[in-house]
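Of the protein chains in this complex, one is absent; all others appear in place.
Going in written order, the chains are labelled A, B and C, and every chain counts its residues from 1.
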Amino acid sequence: MKTIKHDFPILDQTVNGQELLYFDSAATSQKPQYVIDSLVDYYQNNNANVHRGIYELSERATRQYEQARDKVQKFIHAQKREEVLFTRGTTESLNWLASTYGVENVKQGDEILISYMEHHSNIVPWQQLAQRVGAHLKYIALNDDGTLNIADVKRKITDKTKIVSITHASNVLGVINPIKTIAKIAHDYGAIMIADGAQSAPHMNIDVQDMDVDFFAFSGHKMLGPTGIGVLYGKHDILEKMQPAQFGGEMIELVDLQEATFQPSPWRFEAGTPNIAGAIALGAAIDYLTKIGMTEVEKYEQSLVADVLPKLKKISGITIYGPQNSEQHSGVIAFNLAGVHAHDLATALDQEGIEVRAGHHCAQPLMKYLNIAATVRISLYIYNTHEEIDRFIGVLEEIKEYFNREFA
Amino acid sequence: MKTIKHDFPILDQTVNGQELLYFDSAATSQKPQYVIDSLVDYYQNNNANVHRGIYELSERATRQYEQARDKVQKFIHAQKREEVLFTRGTTESLNWLASTYGVENVKQGDEILISYMEHHSNIVPWQQLAQRVGAHLKYIALNDDGTLNIADVKRKITDKTKIVSITHASNVLGVINPIKTIAKIAHDYGAIMIADGAQSAPHMNIDVQDMDVDFFAFSGHKMLGPTGIGVLYGKHDILEKMQPAQFGGEMIELVDLQEATFQPSPWRFEAGTPNIAGAIALGAAIDYLTKIGMTEVEKYEQSLVADVLPKLKKISGITIYGPQNSEQHSGVIAFNLAGVHAHDLATALDQEGIEVRAGHHCAQPLMKYLNIAATVRISLYIYNTHEEIDRFIGVLEEIKEYFNREFA
Amino acid sequence: MSLHNLDNLYRQTIMAYAQHPHHYKPMLGTEGYHIQKYNPTCGDVIDLAFNMVDDRVTDIHFYGDGCAISKASASMMTDLVVGKNRDQMMQLVDQFSKMARGEASDVKSLGEAQVLAGVTKFPTRIKCATLAWHALDELLSVEK
Partner (left out) sequence: MSLHNLDNLYRQTIMAYAQHPHHYKPMLGTEGYHIQKYNPTCGDVIDLAFNMVDDRVTDIHFYGDGCAISKASASMMTDLVVGKNRDQMMQLVDQFSKMARGEASDVKSLGEAQVLAGVTKFPTRIKCATLAWHALDELLSVEK
């Protein structure tokens, strides 16, 4: 893949006197000028409220907004455009599911199955649901290498399981989960399958029909899009029966004094003025990614992982969490350096302009499961380069030196 | 006020071969270059996820995001910055209230009091709440001139009334409601007072302490800000006891397998990655408005109303809804022209580059109450001019001519 | 002024139909087929009802507030389908939908309703033109 770093204006700056090196794309990705331009173009030329307007500007805004829906549909290979709902992000998508589908379909004594590697956003909504209706929340165990224990899925699932919700790609362990396999098991037991795609949609080909998931959630801001926009994909038949989580605005058909009827899906689920510019710019992000090609994106990121992982492992005192071989590891790499707390290491890297995350990564149950308090995490994306990896490894070694030399 | 139209790049274009004249700001406002620049600046220089990062970029993004909260606090004269929650918009703000405060505090047989002039977003969430808990939704009547009947507030309110939720400014009638007076009545009966500020916050000085509202909701996109961001103001004491509507991400303190604890307000209410750029750009919109001064904004808009309303009334066949004298009328003016359906009139205006709304304006109960099916609505903002008003009146007369001449 | 653009939409015939709609009267409640449809764009409501004898429409009428386009379209449609059978009506619906989308269609079969082709140049108004036809389509697709 040709270097595209120059498409991302933010990367051309110094931080703490050093050239910026952004290794925190799992938290949020940077945006190419193409996506920024799409926001500017919308506000400078086409801004109007959608759906209800009967004038030219409003027609343009509506058309662009609905075209963004088409782009998402294609991107995740949904069968119908009506299966794509715009939300604020993964967290909202999952919360909507818990508070609507969940409340309607999960009864006292039923079970919800998640895993130990989930992000808080795929844990706490289910805890709340379980508490509200009196259901049980169960956790699937992991194998020693951090991959999901599929045998444990089969052990934990029962006829009472109504929902299985698993992350497609871990935001800590660098693991990709076999959603299709798990969906098959879930459906065998009459449960629905939800995949948290926050960390997968930005990085690989997504085919919701092939995986046979009932719902798929992801965030625009992690895939070159703006903040405040995300997606909930849902199978048409289920959406048709599902209640919306919010009410008002364009989602309404007819309002009487005491009751109201609603539009068909997907508009029924988009209450109030949506993040119009956000959806359109997410569409632009999809254009950008599609032009590169998701297969190419995946390949390039794999080449970065194949570069950095062995080099990291060679530094003594480094522990890497999740799979140890790069073929099995995504561009999300959590690690610790013996004797230097993750937090201190992150500060030292920041002093060198290298932006990484340290902490529990919104995955406290996983941290407890792994019996660690915090890790440093680097997460790579298409704008990162092999040169950056070399610089990162070099700095890491110097920091190790620094802490050893000064304070041994 | 000096003309600021040139600050808004979108207004410098032709639509259907005519110079654009945007008269639909109540649906959504246009954005000054200053606000667009703020989005571009954020994505080109400071984009990172907020709160959890321990590096320079993330610190910058967090600081800007929290500064936006300070700006909102000042703008609405809230006592504490912690009383400002970022939401997607008015609709989400009101839905959160209904599904959290509402569900916790409104019991079977209790009452919720709204008015006939509410927007669907301030009706349907309360219908849903009333249905869920078995409460009664009651409507305050209007006076002949479209103003709220305060005597009827006193008639309808009882000791069972738990929530009074009224729009601060009508999106159809051009009426400003005396929220302070109503809040006093609500509090006398032990109810909380919610004001829908979607149509007031963009146009006048807001003082939530002086009005003594318990909650105040508004949308960024109607006040020069971007789409996808809005505010819910809540009194600190009430927020401290209120449950969040969504769970996951930065709002969490500690997660165990079966339960979790949450951050203090306001962060407890902002689940998942928020619309960071949106909040920051809303801050920029507030800067822009504050520089003009809200008193000046109000005065200028009043001068536009004083110009257009009498000219409209002079055209025979025009019916104006709401107060007939311009001092009592805001920049939202709904009307009909005898013999020409609102929809047809809007299309004719659009052919002349004049963008107005036609329909029920998401206020079907009001339409029924007024016994009309649809109206045309113009809504003015600071970038509109007296010249535009003259052009609008001229075109309106020609359209009337056209339909009369051709099809009489 | 570019109001002459409007001539593409508001033809003499259309306005005549809108001002004096045919088969325009309130619902009786006794009709064999009845449906209410909303135009979500503007909230206009239309009622459409008819009776059938031997698979043929004997009488039909519509009612409700609507813009000139939707009224004229409903009016022309009702004129057209009296005496037609289910298959013929389905074909007309299909032809009209195609025309409104700007696709090739057998417009001749649509009689007066052909003048509504101008709506393709006014995308925000297509729903107004097709409202009555969608109502008919829905009534026909529900087996009685």
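Keep this in mind: contacts are C-beta pairs under 8 Å (C-beta built on N, C-alpha and C of every residue); 3 or more make two chains touch, one makes a residue touch a chain.
For clarity, every value in this text was computed on a predicted model and none was experimentally measured.
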item	value
Contact set of the excluded chain (shown chains only)	A, B
Per the touch definition above, residue among B:31, B:51 or B:361 touching the missing chain	B:51
Identified contact with the non-displayed chain, of A:47, A:199, A:364 or A:384	A:364
Among A:205, A:347 or A:385, the residue in touch with the chain that has been omitted	A:347
Options B:263, B:302 or B:328, residue touching the unrepresented chain	B:263
Where the missing chain touches subunit B, by residue	51-55, 58-59, 253-254, 263
Contact footprint on subunit A, counting only the chain that is left out	16-18, 340-344, 347-348, 350-352, 358-360, 364, 367, 373-374, 395, 398-399, 402-403, 406-407
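Quick note on the criterion: only the chains that are shown with their structure count from here on.
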item	value
Contacts common to subunit B and subunit C (chain labels)	A
Subunit B and subunit C: spacing of chain centres that average the CA atoms, whole Å	37
Whole-Å gap separating subunit A and subunit C, where each centre is the average of the chain's CA atoms	47
Residue list for subunit A, restricted to those that touch at least two other chains	52-56, 58, 254
For subunit C, residues contacting two or more additional chains	41-43, 124-125
